[in-house]
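Below is one structure, written out as structure tokens, with a few remarks after it.
With one protein chain removed, the remaining protein chains of the complex are shown where they sit.
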């Protein structure tokens, strides 16, 4: 589906176009065309492939659900694939945007994702000074928008992690469910890692020493994106590390809690076994058991039982067995 | 066993050949020969070694079961070894294909694997434009076919992993068997890692800055294979990481489950010990035990036992000990 | 808020300035201006951005809370962001200082941190020989001051770790609380890692082979900072490794301690079960039980009980079951 | 001890020599000398050091038991140290061979190892075409022989590991001994790692871009050795990873097995406690216990005990507690 298609000259929009009229504008000097597609049909993509002379391998990647973000050079043009991560029902939904950028065109193909890039276009049109940089700047603006959307998602994961951590050491927590939460959290984190890490590598080529001509004037901007990606990557690493520790500590805390319970049950069992033993002794049928004849024998035996248990109870308390 | 042998000129098949007639075609300009062998005898390989002037070290690797994929340059020609992984009875069967590619020939030697490459030849013959690139393109087409066959195998592993994960947190799972499944899964994953990881390194040399002349016109295609391999590698890494966590979490869940059972048994034992103790007391043979004479002494004692156990039962329930 | 603003010529302060008068001094040869801001308003920053022609991306980073230290070149000028870590209530409070350094100015912007850099300015002014190196040296002096403040913080963590370690193997420790302490310690360590590690990378570019012109005369000093950062990083790594081992050993010691208790309770239970069994036997109501008629039957049975328990007690002691 | 010493010209052995006559042959053009020593005395080595002008540091390494394989250049000559690993009594015995190779000599010094290199010399002499490459080829042949001997040793470890793995999940295994086996296996693996890993690095310099002149004609052969070493290294890594997982899984399986036993014992104890409690109740001495007078009271009480236990037994079975 065509979202929008416009021609720009000298930082200003000059026309909204039909796809048929793109070639006219591509021929004009300093003019470039910016096309945005959304879940396009094969026919739409084939049309634009012919118009912009896109490489078949890149078009194939833009069509098929590709699993790995990347930024590739095809001659003078650049081809980027980025993941669009959208939280939905406690899971992360992963869509994609493929961006083709040449000297006089930018084509973005969004697949399988809700939120579009109209806001990026609007902001670019508000700043002619920057838009004048041409397709290289638009490529930056789109990538920057995608990367900026990663931040709140990682913050979401951090908040969840904080919540789980708080309950690990809670005196009366329900830490068992935590393991499942942490396990799920780790898998969503993996989705983010797969969106960020390969991109980091790709972007570094657009901001380093040998920059493709298309990005020549905008390499400082790409360095900024690179810096954002590094922050994201570092945060993701931090979370991963903390999740691993939290899983293992949580498991241990649950085990300790169960052991604690076992210990207390065993201690109580011992408290019951003492009177049982004494009662057993005075339940024996020997003919000559003088205590049995004592008037206060029974009371005394009960007193001894109680005294022993009270003594043990406090000893157990002191030894933290109860 | 010779699978097929044909000569190509300008992207078109010009003849099916006997091995004897290969030298004629090798001499013709722009013509190249594509030979496919399957579990060849030493004699067949020696023949072709002479015809194509193959390096003895490479021929040796093509014959012996080699354990590590690789891509090597021998002067102007390239030699590739790839693993063919075929699932069979819950195990992975590993065969190999060795590919020799020179300026005017391609020789593929498949060992110890069922599925051949007839479909690759057919597809190449349908696209003369691409076939015109010569042996470099055929080398790509064969490698690409091998690599594409890795995807469903990794998906198989991912599906199995998902199934196991689902039962880790199932309330009434049989998680003990999971450990064995995960252990087996990890070993099959290792087979895939050993097929993919060394190839990644080898292919990077065919798509980077300094490409061998044979692949000069096809380096974008090899970059595409490289990209596929990176996706495979990333997926394999993901699975490996998840398997490790799943093993450890699963082990802990089993331990917790056993502890849970122990705890409940201990709690029930305590419930039995209380009446036993009381019964013991009234089983004592003291002469002066007034309760024994009470008319409702027995009933009362039973009531006390029941009351205590009911009280404890609910306390244990509330404390999650039962 | 403007902290101070002064012009320097030939290693000597020549004037305290208003922001308005900075341009005058920037024009004078060999003269440079050093401005220090503290939690500045957007307006203050915009003013100075115009005066020093700062890059908008850098200014944006100086304003927003940035999460990752870095050192970047913008043409001939340098832009550095560093973390200011201040311990507070057992947590680490993270502020930032952003430093802009050009050929004739240095601007430091401190955000969200208590302790300023007046002492750095004072020390620099006392050593005209060094101050003569210009903005590059001041950049060094500021970074050096920040890095030097990291040492006592890491020592704090080391001391805490030592304290916890001492109690892991203490015969009557309370090692359970240790896990929580170690967990918290690890998170504060993470804060330090995030302050140090990215800076290490940044500084290496100021002390290596290809130094920016601004730092040409001071690269030995930056190498010194680099060396300090490596020490910090190594210490942090050490602590991280030790914390991980300590957590796992501590968890195991707690488990062992609980198991120990269980074992002792079980052994005591066995000691009680022996007399209970014997008493049970002599509590049977068979008509023909000769022992029951013995005059010393009762005493003998008690003696047997005691003897068995004393024997078991010492055996258990010897086997370390008690 | 001198093992053998011969001069070669144009790929053919021309003479067996005494050490004294070596200098004559060194002077002849295209002629080279191949000397093999075995646990030499200091005097023997000193003699040959003078004859071949060996570097004192290299000679020192050849004499002393050196702990790390390496390949070093001394001017135009090469010096290699390799580990000879020989299995003996379930342990690995580590000897060494040091090889000095110059433009017209090869000297191999075997220390502390049983198996020599006579077979290498014999095979070389059978292939004059290859021997004509000179000392560089002999260096290759010796290294290749050493490396080829590593394969069966690693296979040994793999077989042992397979045997242990089979018993981890065996329903009635003795998995406790496994831990000790795996621990020992890991240490022998370490020995192999220390033989292979440093060599990998050393050989890469003989097969890469900048090859020493001595190996100029044989770099494809060294690449082949490098490939073998990579396979060994990969296998070793695999084993290491599997051993680590196997240890941890095995430990857990033992723990689970013990827990299982505890659980069953606890369940059986519960089965015994039920009749004990009932018997206790009817052992009480209350005067008014109507059941005691019933004619079938005793039989009924036994029936109730049996019924309860049978009921519990099947419930426990169903809950997998027994």
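Letters A, B, C and D mark the chains as written, and numbering starts fresh at 1 in each.
In the analysis below, a residue touches a chain if its C-beta (ideal position, glycine included) is under 8 Å from a C-beta of that chain, and two chains touch if they have at least 3 such contacts.
No experiment lies behind these values; they were computed from the predicted model shown.
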For the chain that does not appear here, which of the shown chains does it touch in the whole complex?
C, D
Pick from D:77, D:245 or D:276: which residue touches the chain that isn't shown?
D:276
Please identify which residue in D:1, D:14 or D:57 touches the non-displayed chain.
D:57
For the chain that got dropped from the picture, name the residues of chain D it touches.
55, 57, 67-68, 70, 72, 74, 176, 179-180, 183, 186-187, 190, 194, 198, 244, 247-248, 251, 254-255, 258-259, 261-262, 265-266, 268-269, 272-273, 275-276, 279-280, 282-285, 289, 291-298, 301-302, 305
Hidden partner interface residues of chain C, rising order
168-169, 220-221, 223-224, 227, 230-231, 234-235, 238, 241-242, 245, 248-249, 252-253, 255-256, 259-260, 262-263, 266-267, 269-270, 273-274, 276-277, 280-281, 283-289, 319, 321
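We adopt the following convention: only the chains that are shown with their structure count from here on.
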State which chains count as neighbours of chain B and simultaneously of chain D.
none
How would the chain A/chain B interface be labelled, same or different, where same requires over half of its residue numbers to be shared?
different
Between chain B and chain C the C-alpha superposition rotation, given in steps of 5 degrees, amounts to 145
Where chain A and chain C are represented by their mean Cα positions, the distance between them in whole Å
25
Quick one: which residues in chain A touch 2 or more of the other chains?
248, 255, 259, 262, 266, 269, 273, 276, 280, 283-285, 289
